[in-house]
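To start, I am sharing the structure in question, which I have written as structure tokens.
Every protein chain of the complex appears in place save one, which is left out.
Let's turn to subunit A:
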Amino acid sequence: MREVPDTWRKPPFIANPAVRWAAGLGAAAYFLWVGLTMPVDWDRVADGLGRAGRIFGGAFPPSFERSELLIDGFLESLKIAVLATAGGVALSIPIAFMAARNVAPLPIFYLGRAIIVLARSFHPVIVAIVFVKAVGFGPFAGVLTLVVYSIGFVAKMLAERIEEIDFGQVEAMRAAGAPFLPTMFYAIVPQIMPRQIGLAIYQLDSNLRASAVVGIVGAGGIGATLANAFGRYDYDFALAITIVIVGAILVSEGVSGQIRKRLA
């Protein structure tokens, strides 16, 4: 009888040992080199630590004296987020259909994918800078920015959901001689609806967070209030704003989590 082995090793991820060692050592060497050549001015860091201490010292206790300004800024952020979510999701649905390989003809598919890639390729802050230049300071620039941001995420996820549908239902409608739109509304929309609602709620939550960030570069909302407070060295007011932002995000996170759990 043949000798039965009693040891076994998992086959390595890279079969060729030379390539395996070269890849591992190469990655390690690169990290070491990056770490060693990173320019760090230790005097500047020591100097900055003191400055950071002054900022934090000035921030305590947080000041809610100008709460009117704070509430106005926050309500503006909420408006930006709601408008951007509504507009972004409304635009995302047709774009998602365009970008789903199983329902769109090839040229339309490429167009849809291109729109999504373009919307995803820039961080909202960069998009916001462009829109602030284009339409001026204020909440309108914020809304436009977050519409783009929403398309990048919602259209992409929805297109992926459309590509996963059970195509038999579409086939049944086609076999019955149904035109394009009724086929979509009967065979596709019911299948993607739960995901669509979940995505919209998630995006509202996400837009609220992002609206605070894009405000810093001038696109309105509470981010603008925060940037102003920093600019005027009102660190105590800035801390108050930060606390409100964190609180609002915790609340929206909790609420949207609950709703999405119920939808699943």
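Definition applied: contacts are C-beta pairs under 8 Å (C-beta built on N, C-alpha and C of every residue); 3 or more make two chains touch, one makes a residue touch a chain; residues count from 1.
We adopt the following convention: contacts and distances are computed from a predicted model.
J.: Choose one: "Fe-S cluster assembly protein SufB", "Aldehyde dehydrogenase", "Phosphonate transport system ATP-binding protein" or "MaoC family dehydratase". The correct choice is the protein name in UniProt for the chain not shown.
T.: Missing chain, per its UniProt entry: "Phosphonate transport system ATP-binding protein".
J.: Out of A:94, A:136, A:182 or A:254, which residue would touch the omitted chain in the full complex?
T.: A:182
J.: Considering the entire assembly, which residues of subunit A contact the chain that has been omitted?
T.: Here the touching residues of subunit A are 166, 168-169, 171-179, 181-183, 185-187, 190-191, 193.
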